[in-house]
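Here the complex is missing one protein chain, while the rest keep their positions.
First chain written, first letter: the chains are A and B, and each begins at residue 1.
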Amino acid sequence: MLVDIQDLRIAFEGNGKRFEAVRGVNLSLAPREKLGIVGESGSGKSLTARAMMKLLPPQAIISATRMQFDGVDLLTRSERQMRRIRGGRMGFVLQDPKYSLNPVKTIGTQIAESWRAHNTGSRKMAREAALDLLEQVMIRNPAKVLDAYPHEVSGGMGQRAMIAMMLAPDPDLLIADEPTSALDASVQAEILRLIDALVERRNMGLILISHDLPLVSHFCDRVSVMYMGRQMEEIAAADLAQARHPYTRGLLNCMPALNQPRETLPVLARDAAWLEETPL
Amino acid sequence: MLSDFRTWALDDNANSRRQAAWGRRYRVWLALKGNPLAMIGLVIIVACVALAVLAPVLAPYDPAMQELGNRLAKPSVAHPLGTDELGRDILSRLLYGGRVTLGMVIAVVVLVAPLGLAVGAVAGYFGGWVDTCLMRVTDVFLAFPRLILALAFVAALSPGVQSAILAIALTAWPPYARIARAETLTIRGTDFIEAVHMTGASSWRIVARHVAPLCVPSLIVRVTLDMSSIIITAASLGFLGMGAQPPSPEWGAMIATAKRFILDQYWVALSPCIAILMISLAFNFLGDGLRDVLDPKQS
Partner (left out) sequence: MNTMIDVAGLRIAFGASEVVKGVDFNVARGACFGIVGESGSGKSTVLRALAGLNRDWSGRIAFEGTPVGLKRSGAFYTKVQMVFQDPFGSLHPAQTIDRILSEFLLVNRTGDIDGRVNRALAEVALPPSVRFRFPHQLSGGQRQRVAIARALIAEPEVLLLDEPTSALDVSVQAEVLNLLADLRRRLGLTYVMVSHNLAVIAHLCEHMGVMQHGEMVEQLSTRTLREGGATHPHTRDLAALSLSLETVDAPAV
């Protein structure tokens, strides 16, 4: 197992009140497997991903009966050890490249820095590695982008550069948190196809976090559906059309569709029973 | 009674405009209460203001009463902080001096904050030549060192508390205009202002009722942080003989006259120094606390 998480809970404490934002999430991911975590805002999907990298604000309390990455217990790792895992063995692609790339450094410098942090080699080697990585993320004119600043490239290009940066240390797992929701639909599909191809070629595991259930189902083997901190169901992407859980069904149903006009859209009826803590 | 107010104010389902407004104020107060430094500052300020207001009741002597036989006396039971070069009781002068000094500061703020807010918000919202004109004027005032300009002003008018207030106010407003303008520029293009525009509201109404209130928190913070420098400017003017005129007790003027014997009779200068230090520090603490509570960009 590349990732094995049992009964993950994330709580926040403040003003004497305790609020559990994630309650009892189980995830497992085999090498080369692609898992989608889908949920609406407040479902705890991003918190779950960040907990895996221990990138949560200090007031968050993480607990789990098991939280392992490739056999390594993440719960007991120190911040120093985590730093080597994060960005080294796990890559993390964030939603908006505008905010995750450093605006005052060229894209090439940033990728080279990321490469040198985890490889040994000269400045020149790092630059060549960066060029190679930009080619791998299908940037048409990699030499030009290498010397460009983040604001000089489009959103899709920035996200490609971000992915290139994450690939530099040759990670085993790529976590992508809404990697395309800031982009146009056509670019969105391109980026996801690129991620898909890279994961395949490099034998990585992929955890794709998104609010868009149909989109995720195209690019993942399994989909885990979350709602208000609870896992509603986990289902093979291919079986999504036959999903049982009313929440999953509701999510799929309430989207307007081009090919089936409807007078009114079915509204999702939420059930408090979904949030009760019964084993899945 | 208090707990009734608490539950009423913190009710998420407020039933009236008044309840919603009080709920908001109460939450700000709760947040401020959680900041010990800000509370220390607030307590000191409230205490100083109370002491100054109650000076006629509290002061053991008339601040102008001279007792030439008892000049420059050390602190004693009769004169807890000693006496000055004319045998006047320093404690009484300190209490009355608080009225002058704090009064000057408050007068300056009352003049400066609305002026700066108005200039900044109007310049920022209307842009174009209005902005250019107003900001160049602001730049002119900003370019002069505060104390020198104040000195020139006081010299041109006549030395005294009123001219000192006017002089400090004239030199203190430009930073407020700058802050208000910067805030306004970020607010101006937001959707919620466009939405107000679509009610057909006039530009003046938008500036006054929708833009300016959002600039107020950062101005309040700036005011409290500025208080200490206003006090120091007021004291400096007093020290240079351009502020409050003798025999009126003013902290800066008190230090100024005490400078002649600062080495031998240090206590004469010491107590107004400590008073200025304390009140400046208190305003700084409160300002820092208010910034955490009020500034939306911090949260």
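By definition in this document, a contact is a pair of C-beta atoms (placed from the backbone, for glycine too) under 8 Å apart; a residue touches a chain by one contact, two chains touch by 3 or more.
Small disclaimer: the values here were computed from a predicted structure and weren't measured.
Engineer: Can you tell me which of A:41, A:59 or A:76 touches the chain that was removed from the display?
Structural biologist: Only one listed residue reaches the unshown chain, and that is A:41.
Engineer: Just to verify: which one of A:30, A:61 or A:255 makes contact with the chain not shown?
Structural biologist: A:255
Engineer: Taking the entire complex into account, which one of B:81, B:121 or B:214 touches the absent chain?
Structural biologist: Of the listed residues, the one touching the omitted chain is B:214.
Engineer: What residues on subunit A make contact with the chain left out of this view?
Structural biologist: Touch set of subunit A with respect to the missing chain: 40-41, 155, 184-186, 189, 193, 196, 211-215, 217-219, 237-238, 240-241, 250-252, 254-259, 261-268.
Engineer: Provide the residue numbers of subunit B that touch the chain removed from this figure.
Structural biologist: Subunit B touches the chain not shown through residues 12-17, 19-20, 24, 190-201, 205, 210, 213-214, 296.
Quick note on the criterion: only the chains that are shown with their structure count from here on.
Engineer: Take the average of all CA coordinates in subunit A, do the same for subunit B, and state the distance between these two points in whole angstrom.
Structural biologist: Roughly 51 Å separates the two chain centres.
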